[in-house]
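Could you have a look at this structure, given as structure tokens, before my questions?
As you look at this complex, bear in mind that one protein chain is not there, while each of the others sits in place.
Residue numbering begins at 1 within each chain, and the chains themselves are lettered A, B, C and D in the order written.
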Amino acid sequence: MTAGLDARFTLRRSEAFRVDVALQIPPGVTVALLGPNGAGKSTVVAALAGLLPVDEGRVVLDGTVLDDPAAGTLVPPELRRVGVVFQDYLLFPHLSVLENVCFGLRSRGAPKDRAAAAGAEWLDRVGLGGMAARRPGDLSGGQAQRVALARALAAEPGLLLLDEPLAALDVSTRSGLRRALAEHLEAFGGPRLFITHDPAEAFLLADEIHVLEDGAVTQAGTADDIRFRPRTPYAADLAGFNLFRGTAAGATVDVGPHALAVADDRHRGPVLVTIQPVAVAVHLAQPTGSPRNTWATVVERVEDLGSRIRLQMGAPLPLAAEVTRAAMTEMGLEPGRRVWVAVKATEVGVEPGTGEG
Amino acid sequence: MTAGLDARFTLRRSEAFRVDVALQIPPGVTVALLGPNGAGKSTVVAALAGLLPVDEGRVVLDGTVLDDPAAGTLVPPELRRVGVVFQDYLLFPHLSVLENVCFGLRSRGAPKDRAAAAGAEWLDRVGLGGMAARRPGDLSGGQAQRVALARALAAEPGLLLLDEPLAALDVSTRSGLRRALAEHLEAFGGPRLFITHDPAEAFLLADEIHVLEDGAVTQAGTADDIRFRPRTPYAADLAGFNLFRGTAAGATVDVGPHALAVADDRHRGPVLVTIQPVAVAVHLAQPTGSPRNTWATVVERVEDLGSRIRLQMGAPLPLAAEVTRAAMTEMGLEPGRRVWVAVKATEVGVEPGTGEG
Amino acid sequence: MVLGLLGLAVFVVPLAGLLARVPWARLPALLGGDVVTDALRLSAVTSLAAVAISAVLGIPLAWLLARVEFPGKRVVRAVVMLPLVLPPVVGGSALLFALGRRGLVGEALGDATGLVLPFSTLGVVVAATFVAMPFLVLTVEGGLRSMDRRFEGAAATLGAGRWTVLRRVTLPMVAPSLVAGVVLTWARAFGEFGATITFAGNLQGRTQTLPLAVFVALETDRDTAVAISLVMVAVSLIVLAALRDRWWGAR
Amino acid sequence: MVLGLLGLAVFVVPLAGLLARVPWARLPALLGGDVVTDALRLSAVTSLAAVAISAVLGIPLAWLLARVEFPGKRVVRAVVMLPLVLPPVVGGSALLFALGRRGLVGEALGDATGLVLPFSTLGVVVAATFVAMPFLVLTVEGGLRSMDRRFEGAAATLGAGRWTVLRRVTLPMVAPSLVAGVVLTWARAFGEFGATITFAGNLQGRTQTLPLAVFVALETDRDTAVAISLVMVAVSLIVLAALRDRWWGAR
Partner (left out) sequence: GGVGSDPGGEIRVSAAASLTDAFASIEQAYEDAHPGTDVVLNLAASSSLREQILEGAPVDVFASANLLNMQVVADAGMVVGEPAVFAGNTLQIAVPPGNPGGVSGLADLSREELLVGLCAAGVPCGDFAREALALAGVEAAVDTDEPNVRALLTKVIEGELDAGIVYTTDVAAAGSVVEGIAVPAGHNVAAEYPIAVLAGAPDPVGAEAFVAFVLGAEGRAILAGHGFTLP
């Protein structure tokens, strides 16, 4: 028996559109599914949740076959323990916000008051503690989405499917909820599939990224695989991030071989650090000035992205930098070239994040 | 008679929530309404469209009083020529995509074939030419939103209200549609109110920004007003942008007193240029290295943002830069200090954009 | 599932009972007369006319009930449902009291226009409309209420006036309810007996619809009655079964 | 608007006709006898029993029609609508043919259980159920079809089995249709006359419901008939007007 999700299936949605994917998600691993509109992301969610029958293939969760049309197996959604946050919420209009959140626990037989207590706790976590008695129809778009999130999480699912759970949220709410979401993903041991349009979200929350285009996975791998070796123009577009794990201590973050100065000094302990490749300046001599982080390194690889050039740096930190073609030519940047890199402390993003996730 | 929109009104949505706003939008001007979830943005849209009656105040469009409860005036929505893109689309499920887009023209009496031709053109513009015959139920979320956009624009409204029209779109589609939207906003002469969570969108598309928090406008002004003089923590959060108008000629963009090197060399003619303050490096001596844009300037103003310091530079370009407190102290950055700034060409965002808008 | 089948039995068993009594061999002879032909024609005409009148008057009434707030709305709705509750014979009597030659309104109507409803085909239509229209009103009202009104708002912002909104958005979006209402109304009008016989009388070719023909036949010859009933069953099964699934509420 | 009011007139004018004939002064005397009391009690009991049976059997049937694909569905739906079309007297005869002591099923039923439906209160319930249940089935089916099924999917992913989904999501979400269906069913059962008198007979205290009492009164004393009709109108108006607006389709 293999733990986690092992899914390979095809599903025809219409004459013109077919999804054909293979996904392996071990327990405790978050996979992000990134893809343009109409790529079939929501279709994959529906298939895994048991809401659309697959045409061919097998879906296995923790050793249990959920779908196997060849063998006639099709486990109904309610027995799958697959939690879903739907793209358009689907909150029950006749139930209060609290009843929506309790729905999963109640369905699985929890007593009313225990479910209500757990639901209220979840509402507090998404910052809607005061809205327990409202109807979903009286919520703003963003409030509704947070309720949907709480509802799915409160049901204690064994596999978590999130169909763009943060898309309708505003910037400030989003970063707060992303943190809450990251925490929950950590707390919960099963496989997680996360759909998003936002590469930052994918890179921050996921261990592995699958790029879905027109129903097919065009690239799958770690964030680094996608970032350093994007295989399609769409993937290359997404690959705008340096991502490191580190330990924050206020104004500095220790990222293993190196300590980075950061402007966001609120954090202590394990964090994720992001630096956009375009934010990395490359110098031939040691730079002076405001950039707090400067170090000597060597160009390992040069990639031509068309209008820009991506440089992959070696020790002490595997940093990607993007420069113009003019800069490359002028400075003679090529593999083996020794350079100085400079990154402003204000350009280093810090997000709390722990463990493997 | 004043041309454009002049609206001041209050509207009570529930016991706990009340909107109280004043908006003046001259013809040809785009105002963005930025605010957190539940601030009342959609409520303002509904009121202006005539879908919710206001409690007090006056709404005047091009000299015509649309709402004036004191005088008993309430012009019905169909006579307002106010085009709306709703946050959750509201595409007519019983009509094809093309019929949805033609709806406005047909309602105002256009002959069937002329409306269909115009509708088809609009569908092409939003990249859905092949889906004219589909039902909205068979579209993905992003496709549906694009149809909603085309439907509102095709009706040739006199005032355009856009309730987060790009929120559900993926990154690549979004920038394309943002461009199309910018073009249409240019082409259309009335006032425009644009709701968004994305400050970049607001800064790029709007001439003026109103920040709405808990039903009240906490700040209103140009993008520069918000960026340089944010009045609330929320506004300060949004103010992460340098924005200049310029003329692109491939790898350089002329922004008046200065020519900037840019990595995105696809553009010719009028453009908008964005530079994040955090991407601006400040040096005491002339820097060497990859940053393509370096110039000498003077610190005009120093603002304390808490963990970061914002520096406002003087001639030749009014650039904002954000640095850490440590850098400020160490480099002795204070008003009047002469410094060099460095901006990497890859950090300069270029968006097509013309005219006053 | 089992309950559903049991529920179906409620309808199938009596139908089987009826079919078991059909004198198949004598059927052509029994149905050959012009009584049946006249009644069939009259039933078709009057039931369709009742549907048309019900639609013209009933849709606006449903719209009033669903969309306009006014005092005493519940009472109005209850009044609309009355013909459902009143035994048709009583309903027919009420129609006589109101619209008969000596009736409350009928006398004035007759004096003014010379129109006499009892014993005329128009009277049959009035009786059928009275008993059948509630179905249209109530079904359409339910549809209107459960529709998301924001679609109407969206249409209005696109320049559609009340009438255009009604025609191009509201009615199409409640089409399933509308069709269901029309079908129920037609069925009720087609089967209408008690109010018709009381109000409009029973004259072959003018007011004798199929149900009246069945009733008269029952007085004398059960076989003819069963045979005419069979015609009614056949006509309704054909009409009702011709309705596509999607008309029953789905998009 | 105008059409809507005209539509309302269709119902109000006959009601006014009826009210104009009510012998108000003699009303207490006319309604005092135990005939009316017996009939009222019997009508209440049987119409509510018919509603209960219709709900138990009709909701699953509606669910089958709305949610399960099977061949011949249109015919099944047409059969369900038959009692609407059949004149009640024919319906009563069909019930006799099927469930009478000599009937297709009735004979076996009688032999097996000793149950005799004709002339029993149970027979009244059967007749009322037969004519009224279609309303419940059709209204609930319409509600089920127009509901967004993805809510059921969402509930299933939250661990709700078929039964829980039905109870906590589907039925509450179609509650307006359900209530409308129950009301229509009750109203039809309450007013049922033809099938009852034919199938269950007309025995005071056992099968004589209010409509049958009206019929008997019509034979002898028109004033009593009008008075009993008034009781029916009053009861129905009270019941129907007690229904809240929101039960008619809105959330």
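Brief remarks follow.
We adopt the following convention: a contact is a pair of C-beta atoms (placed from the backbone, for glycine too) under 8 Å apart; a residue touches a chain by one contact, two chains touch by 3 or more.
Quantities reported herein were computed from a predicted structural model and do not represent experimental measurements.
Considering the intact complex, the chain excluded from display touches C, D.
The chain not shown here is touched by just one of D:58, D:83 or D:118, and that residue is D:118.
Checked against the full complex, the one of C:26, C:67 or C:222 touching the unshown chain is C:222.
Only one residue from D:15, D:61 or D:89 touches the chain missing from this view: D:89.
Across the interface with the omitted chain, chain C contributes residues 93, 96-97, 100-103, 118-119, 197-198, 201-204, 207-208, 212, 215-222.
Residue-level contact of chain D with the missing chain is found at 89, 92-93, 96-97, 100-103, 106-107, 116, 118-119, 197-198, 201-204, 206, 215-216, 218-220, 222.
To be clear about the criterion, only the chains that are shown with their structure count from here on.
Touching chain A and chain B at once is no chain at all. The two chains most heavily joined by C-beta contacts are C-D. Centroid to centroid, with C-alpha atoms defining each point, chain A and chain C lie 59 Å apart. For the pair chain A and chain D, the distance between C-alpha centroids works out to 56 Å.
Averaged C-alpha coordinates put the centre of chain C at 16 Å from the centre of chain D. Multi-chain contact residues of chain A, defined as those touching 2 or more other chains: none present. Across the assembly, chain C contributes residues 251 that each touch 2 or more other chains. Interchain contacts close the chains into one ring where each touches exactly two others, per the touch definition above.
Only residues 46, 49-51, 76-78, 80-84, 86, 90, 92-95, 103-104, 106-108, 135, 137, 151-152, 155, 157 of chain B touch chain C when the two sit together in their complex.
Residue ranges on chain D touching chain A, taken from their complex, read 150-151, 153-162, 164-165, 168-169, 172-173, 175, 251. Within the complex formed with chain C, the residues of chain D that make contact are 1-8, 10-18, 20-21, 56-61, 63-66, 73-91, 93-99, 103-105, 129-130, 133-134, 137-139, 141-146, 176-177, 180, 183-184, 187-188, 190-194, 211, 214-215, 218, 225-226, 229, 232-233, 236-237, 239-245, 248-251.
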